[in-house]
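All protein chains of the complex are present and in place, except for one that has been dropped.
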Amino acid sequence: MTTYREAIRTALRRLLLEDSRVFLMGEDVGRYGGAYAVSKGLLDEFGEDRIRDTPLCESTFVGAGIGAALGGMRPIVEVMTVNFSMLALDQVVNNAAVMRHMSGGQFEVPIAVRMATGAGKQIAAQHSHSLENWYASIPGIKVLAPATVQDAHDMLLAAVEDPDPVFIFEHQMLYGIEGPFDPNATLSSPWKAAVRHPGSDVSLIAYGGSVHKAMTAAEELEKEGISAEVIDLRSLRPLDRPAISASVSRTHRAIVIDEAWKTGSLASEVSATLAEEAFYELDAPIARVCTREVPIPYAKHLEDAALPQVPAIVEAAKRSVGNG
Amino acid sequence: MAEFVMPSLGADMTAGTLGRWLVTVGDRVSQGDIIAEVETDKGTIEVEVFTGGVIEALLVGEGEKVPVGTALAEIGEAGTALESASAPVSAPASASASRSRGIMTLGGSGDLDGPMATPAVRRRAHELDVPLQGLSGTGEHGRITREDVEQAAVAEVQAPSGDRVRISPYARRLARQRQIDFTDVQGTGPEGAIAARDLEGAPAKASAESPKKRMQRAIAAAMTRANDEIPHYYVEHAIDMGTALEWLREKNQSLSVNERLVSGVLFLRAVARALRKHPLLNATWQGREVIQGDGSHVGLAVSLRGGGLVAPALRDADQGSLSELMARMTDLVSRARAGAMRSSEMTSATITLTSLGERGVESVTPIIFPPQVAIVGFGAILTRPWVVDDQIVARPIVRVTLGADHRVSNGHQGARFLVALDRFLQEPDKL
Partner (left out) sequence: MLRIRRLEEKSAELYAKQKIRGFLHLYIGEEAVGVGAMRALRDDDNVVATYREHGHALVRGIPAGEIMAEMYGKANGCSGGRGGSMHLFSVERRFYGGHAIVGGGLPIAVGLALANKMKGESRVTACFFGDGATDEGEFHESLNLTALWELPVLFICENNRYAMGTAFARHVSDNDIVNNPPAYGVHSETVDGMDVVAVERAVHNAAESVRETGEPRFIELRTYRFRAHSMYDAELYRSKAEVEEWKKLDPIEQLKDRALAATLITGADIETIERDVAREIEEAVQFAEQGEWESIDDLARHTYARDLS
């Protein structure tokens, strides 16, 4: 058993060892060891040239990562949280995503950007939001959300290898989880969704931190005789639409769980996909379990109430199958 | 000679106003000279000329707004002096652009593949829940008219489905595939919706249920329109049915029970014959023109059990023997009640026959089914005092009322139709 953060670190080490073009930069990735202790120890091993502590200038260090990728490097940029990445959004939207297209295919930006996302630690409205759906709406970049320890490792390897800009969203509640991990396992394609728990009555579609809540909900539903299938989207862009439709074609019911606000969320996108591509498979209305439309509050009971929780998922599933 | 055109002065500019000319005819200009001021949403902008030469004509006057690309001036090569066109000619050519014959075309080219219909007709189609796709238009250039839509709505009444049962898309698909009738299935899904599991044990689809609501809506639409749009006139006539009934009685004696004729078939045949002689009543009103009927197709108003009303056509009702007509009429009525009519029967009538005789009323003042132009109502055949050769005698009398569209015919013609009808009924052996 390995932790999520150790799995990422293992991937980082492997990349740094195997490819001299790879380097890591970001706020406090060096001496501090990373805000979530992901890169702890790497500075000592690889030195300041390849483990770079940046000033607090998200726009410019993300932009510099894009420039370094243009210049032939394979940068891994850590942005402390998605909330701070808003300062770099111009570089993402107006440079990383468009460079290949705008230059008629002459230039490419093989950058990997990692950042923490999600709520649950009582760190309030400027450190808790899930904004990965914003990124997932941009053509020209790819977006991954590892939910498991193995994926945390594998997806980073895939992102660095990819010729396009890849953004990895690590849910902050997952860094400490333990799970089975094989550093030498054959890499599965990170762009495909996975069935984490097979079932026949209802599909629980989730990604990142919500996958674990969906798994718990599936176990509870099982006790009540409802067989739930848990789908881990894994890649948020491109979205594995065939896998989503296939699951609902088996279960005919869909609950979409997303820690973002419901309006304009990935849950909306998944729901629209089902309405477009699996309409005649639906035996009940699609339901979305998302975060309430408020900034994430500090107080624990309020934060809990704002976020999608297992009971809400169970209830939505029961309502969907007609036992609610 | 070169043209100086209204330049594009920005990505969002489609037209500009020529504010001021800075040159006059005969002036010599060279490339880069500012020769005019153009007023745009962003302010006044000086515009330069890209060709040198002599201004030969100013084509647009100061203050005129013209689209980008419109010629503003003509510039000739130096030395080719011109005396004409010294003053700006007003009104550029755009206004004379070819004007279509008022044919409604819709929006962008994307619509060209779809059916042609005006927005009002589209809205009507939406109200009546009639899909335009697949409807053949009778209007100009195949355009779908309001009539087409409303007729389709009436025809649609006979079509199966049209249910508004709360059922999931998946269950609906399964029901269709397995030919399951789900109208009486109790739903156990969210908010009582029928889910796939609820279809277990549901009966196979029987003959189509008559979708009452839909029918009611279609009838309401047609009747409202008839009342709103058609200037009805009425002519009434009482007809002595003595001869006809006597003839029927004799005739029926030689026929088996299920072959026997009824007075209704005489009415039907007589109307069909009279219609042949009065083409103004044998027509439909399509938009702004009268379309002549192509036979003698008479609609039969058939009331349905449970309250609906349909009026399928008995085509060529003036043809064949009375026995054949009787058989066809019986067949049509039973099919109408079973909801199994053919589409041609729903659209081809030019006149409708309605008879409330069975109900015992004396006369009926009916409303025309658009786009037909006439309707004939028959009351009950009642024994009434009647004067024959100055003697009051009791005779079987039927009151016949013709309602007709005054845009197409008038009372004089209507009266002649009823008189013709009377004459046919006096000679039943010739029917």
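So that you can tell them apart, the chains are marked A and B in the order they are listed, and the count of residues begins at 1 in each.
Keep in mind that, in the parts below, a contact is a pair of C-beta atoms (placed from the backbone, for glycine too) under 8 Å apart; a residue touches a chain by one contact, two chains touch by 3 or more.
Since this is a predicted model, take the numbers as computed values, not measurements.
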* Contacting the left-out chain in the complete assembly, out of A:E108, A:E220, A:E277 or A:E315 -> A:E108
* Structure fact -> Full-complex touch with the removed chain, picking from A:A69, A:A159 or A:A278, is A:A69
* Hidden-chain contact residue, picked from the options A:G30, A:G140 or A:G208 -> A:G140
* Structure fact -> Contacts from chain A to the absent chain lie at residues 23, 49, 52, 54-55, 57, 59-73, 75, 90-91, 94-95, 99-108, 139-140, 142, 162-164, 238
* Structure fact -> Omitted-chain footprint on chain B covers residues 5, 7-11, 32, 40, 42-45, 47-48, 50, 68-69
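What we mean here is this: only the chains that are shown with their structure count from here on.
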* **Rounded Å distance, chain A centre to chain B centre (Cα mean)** => 56
* Would you tell me which residues of chain B are touching chain A in their complex? => 168-173, 188-190, 193, 195-196
* Hey, which residues of chain A end up touching chain B in the complex? -> 252, 279-285, 319-320, 322, 324
